[in-house]
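I have placed the structure first, in the form of structure tokens, so that the comments after it can refer back to it.
The complex appears here minus one protein chain, its other protein chains still in place.
Then we have chain A:
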Amino acid sequence: MTRDTGEKIDHKAVLAAQLSNRIGRRSFLKGVGVGAGALASAGLGLTPDLARADQAGHIRIASLSHIDTLDPHFTFFLSAVQIINNIHNGLLKVTFDGEAVKFEPDLAASWDMEDDTTHLFKLHEGVKFHDGTACDAEAVKYSLMRVKSGDPKSPHAWKLELLDEIEIVDPLTLRLKFSKPYAFLPVALTGSTGRAGTIVSPAAVEKYGMDYGRNPVGTGPFKFVSWKDNDSIELEANPDYFEAGMPKLAKASFMLINEPSTAVAALVSGQIEGMNDCPLQLVNQVKQVPTVNLYGGVEGNYTYVGMNTRKAPFDDVNLRRAVAFAIDRDAVVKQGYFGLAQEAYTPISPPMTGFYDPNIADSGRGQWFDLEKAKAFRAKAKTQGDIEVTYLMTEDGPGGTRVAQTLAPMLAEIGIKVKLELLEPAAWVKRMKDGDFEMLDFRWWADLDPEETLYPEFKSGGSWNYWGWDNAEFDRLCAEAGAIIDTEKRAELYRKAEDHLMDEAPVAMLAHIPVYKAFAKKVEGFQYVPCDLVNLHTVSIA
């Protein structure tokens, strides 16, 4: 399978360029199960009227990252998706039982596959958008077409590239036909990570046009009330929400706060009840606050050192291999990520259920710290003696400039003298995209499927492949895996693809990073989903 559209899109780079710091994060949370229980009991025997009477309380949550728009089909920021997801629903949603990530119907009451390219969705009856119009098969088709071929073009259009035909079987049933089996479809059709599957009110889109992002109308548990720049985004309960017993809160405010330590102070002093993100440098401090619960874990991401394979000295595979084995990941985790991250051996990260190998450390696959091995590869390198390289760094991301400074002495051990060059984020991104660098560290963030974590990033000639790495076998393996639905077979293909990538080492892996959210203890029923976010559907305040 080829996915040529992937070439034109550069949303990760745009994302990185637009706002470098904390592009938006998705949490992966462990040991959760409380929310599911609360949900089940809330759903039992409650009439909508009773549920309505239950809505009380006002939650205020610090939102620490930039929010560009509340239009799900156009946002580049996960911090925006966090809010969007409380206003809208997707055709599918991501669920998490504490162990595994699953994709389940959301606005769809059921989801069937008639064959490996045809999907049948039956919608819930009587669901209405906040403007009172019906959310039926026509509305769903409208949203999907807005993503696939709308004008202006959605940055998520590529996710529906393989969608050939949408057939409206009856007012509540749709048949989606794809041109090929599409392994990424479950992710694509969610309202959260996929964005492509978020359903918006056609009437509102027609009414507001380009300004829909400031006047979003969905079917979600909360209605949009107002967005005051640099201050807050206000939501109120949707009393007609289709899932019984939700929401429980009457109001929710996302306070737009720039300074994380102010948010922590406000949380501790009770001026707000939650934080959409707790930066790594504050995690250990927040852990000690008795009135606050911290939720978090390693998520679908990886950080790495990228090397420019198009020019000397890193056009030499043995020199790259030497770098890959010369990095003491344990030290990087301690000094770069406050001891909170997990060493990465390959790109596929822990939340990718069925693809991630929990025993990867003992498998002999991937890259790890082995100075002897690094020196052996270094001895085979074309250039012997000291090599001087320029390493571009910027104050951005979970590691800031700390990672670069931690790595410099490690590379000196194998005769690579690193000249650190500090740049402003926009200039840094530009040099990376122009291929005007020798070495830098970067990250890919918030992925749930190997399809999105490997292929667009390292595809030969791909626009995210800043390293200029070229490997036809890697391309073939990824393309094949993308058109197979069976997880085990896919996993096998991705493992082979990863082995090529790790062996030729255009990048040296560093770590998988945890993402944290903080809530006051009186906030109850927060259900963690591994992909996004701050879903307030089941949240209440004691």
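We take it that a contact is a pair of C-beta atoms (placed from the backbone, for glycine too) under 8 Å apart; a residue touches a chain by one contact, two chains touch by 3 or more; residues count from 1.
Keep in mind that, in the parts below, contacts and distances are computed from a predicted model.
S.K.: Considering the UniProt annotation of the chain absent from this complex, which name among "NADH-quinone oxidoreductase subunit N", "Acyl carrier protein", "Heme exporter protein D" or "ABC transporter permease" applies?
M.R.: Per the UniProt record, that chain is "ABC transporter permease".
S.K.: Out of A:59, A:137, A:157 or A:348, which is the one that touches the chain we can't see?
M.R.: Considering all chains, including the one not shown, the answer is A:157.
S.K.: Among the options A:179, A:271 or A:384, which residue touches the chain absent from this view?
M.R.: A:271
S.K.: Which residue from A:101, A:140, A:189 or A:255 sits in contact with the chain not drawn here?
M.R.: In the complete complex, the chain left out is touched by residue A:255.
S.K.: For chain A, which residues reach the chain that was dropped from this view?
M.R.: Spelled out for chain A, the touching residues are 8-11, 13-14, 17-19, 21, 66, 68-69, 74, 76, 152-155, 157, 210-211, 213-214, 228-231, 255-259, 261-263, 265-266, 268-272, 426-427, 430.
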